[in-house]
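Only one protein chain is missing; all other protein chains are in place.
Presenting chain A:
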Amino acid sequence: MLELDGVTLSRLLTASTLIFHVIFATIGVGIPVMIAIAEFLGIKRKDPHYLLLARRWARGFTITVAVGVVTGTAIGLQLSLLWPSFMQVAGQVIALPLFMETFAFFFEAIFLGIYLYTWDRFKNRWTHWLLNIPIVIGATLSAFFITTVNAFMNTPQGFDIIDGETVNISPLAAMFNPATPTKVFHVVTSSYMTSALILAAITAFIILMKKGTDYHKKALRLTMTAGLIFAAGTALAGDLSAKFLAKEQPEKLAAAEWHFETESNADLILFGTINEDNEISNEIRIPGMLSFLAGNSFDTEVVGLNEFPEEERPPLWVHYMFDMMVGIGMYSLFIAGLFVMFTLIKRFNEWNKLLLMGIVASGPLAMLAIEFGWIYAEVGRQPWILRGIMTVDEAATTSSSVGIAFGLFLGLYAVLGFFCVRVLLKMFKDKPPKAELEKRFPGGRLDGL
């Protein structure tokens, strides 16, 4: 059997926690926005369909929130348990956003609790809708604060190290480091997009199974329109992120693009294979495109990996992660655009079977793109945990029990994943929307408006 050292095991455990947590974190950031939109439309148009939509999404959301909360607690503690030396140093500089994240989450948790149990408690439905605001703000601020910490690991600033002492600390400079704007923008838009597409995929699946009603058609129109807007935002954020990397963290972009020589008019390489001598074959090559993406001009000089010592280069397989992330992003934009176009142009039928199948695929694909993107973001920073300052090897715990912990957590995630899916399926199977609609809004009437 493969003998794994403590650092590798620490990385594997952190990776498995993050890969599992990010599914729920992404949904946790994006779904509140979708619920808020649906409830808004429901009240505005006096349409029970949208109100029921908000209500059912919220009910499913509670399950994923629970898993998100507990896995978030896990990663919060694992940062200290697995990377004690990192937290000891980073804590001096970047503790502020971590601390603020708990406040944001606290705020969200309180109002989510109120929101879920007060659907019929207020005379005016808008009062209940207002509860969405702190939830959406809390969820998005959580993403913002945590992402600043991740950005800080990529482009640390706001302190000096003199004789091993951390001095001249500026918590705000550390938070608003160069990587923060593009990273936050990309994380937030992609979370919104993925959440919209997952809800769309579920709806499209039901319509394909011939169980669709007006309720589902409205849901699909809503989710796909939102999905299109968020996908466009994600594409813009992705483009800005690439430009940021070219400027501030060139080795990360170069590793993703298999770009070795610093040059202008650099080619964009899609997929392909690479051998030990870094020779690339089977690739799709777009001349000059990398330069264009890095700086909006074919003359932009793009720094290559050869500028960096071998031991400071990220592994080259991140190229595939990057390409798949971008590929899926493009697909999402395309499929959402197609559906919306078909809706607008009367001649086309937006309930076309092939199109619906494409939408069903877009949900899981978008989540995969989130995973690929985060793997790229983390592995592309290697060997650093704090770029230029501390490597992952220096940061890892010296404890000998990481292997056992890894096994325990893998088991936990398997159990949580299994039961989460099972409970969600059961929850909606037992209560089809048609029956619930009749029960909550007899005769399609809305009270209290």
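Some points to look at:
Here is the rule we go by: a contact is a pair of C-beta atoms (placed from the backbone, for glycine too) under 8 Å apart; a residue touches a chain by one contact, two chains touch by 3 or more; residues count from 1.
Rule of thumb we're sticking to: contacts and distances are computed from a predicted model.
Per the UniProt record, the chain missing from the shown structure is "Cytochrome d ubiquinol oxidase subunit II", taken from the list "Cell division protein FtsL", "Glutamyl-tRNA(Gln) amidotransferase subunit A", "Acyl carrier protein (ACP)" or "Cytochrome d ubiquinol oxidase subunit II".
From the options A:71, A:140 or A:362, the residue with contact to the unseen chain in the full assembly is A:71. Among A:92, A:225 or A:343, only A:92 touches the chain that is left out of the view.
Touch with the hidden chain on the side of chain A covers residues 59, 62-63, 65-67, 69-74, 76-78, 80-85, 87-89, 91-93, 95-96, 98-103, 105-107, 109-114, 116-118, 121, 134, 166-167, 169-172, 397-399, 401-402, 404-405, 408-409, 412, 415-416, 419-420, 423-424, 426-427.
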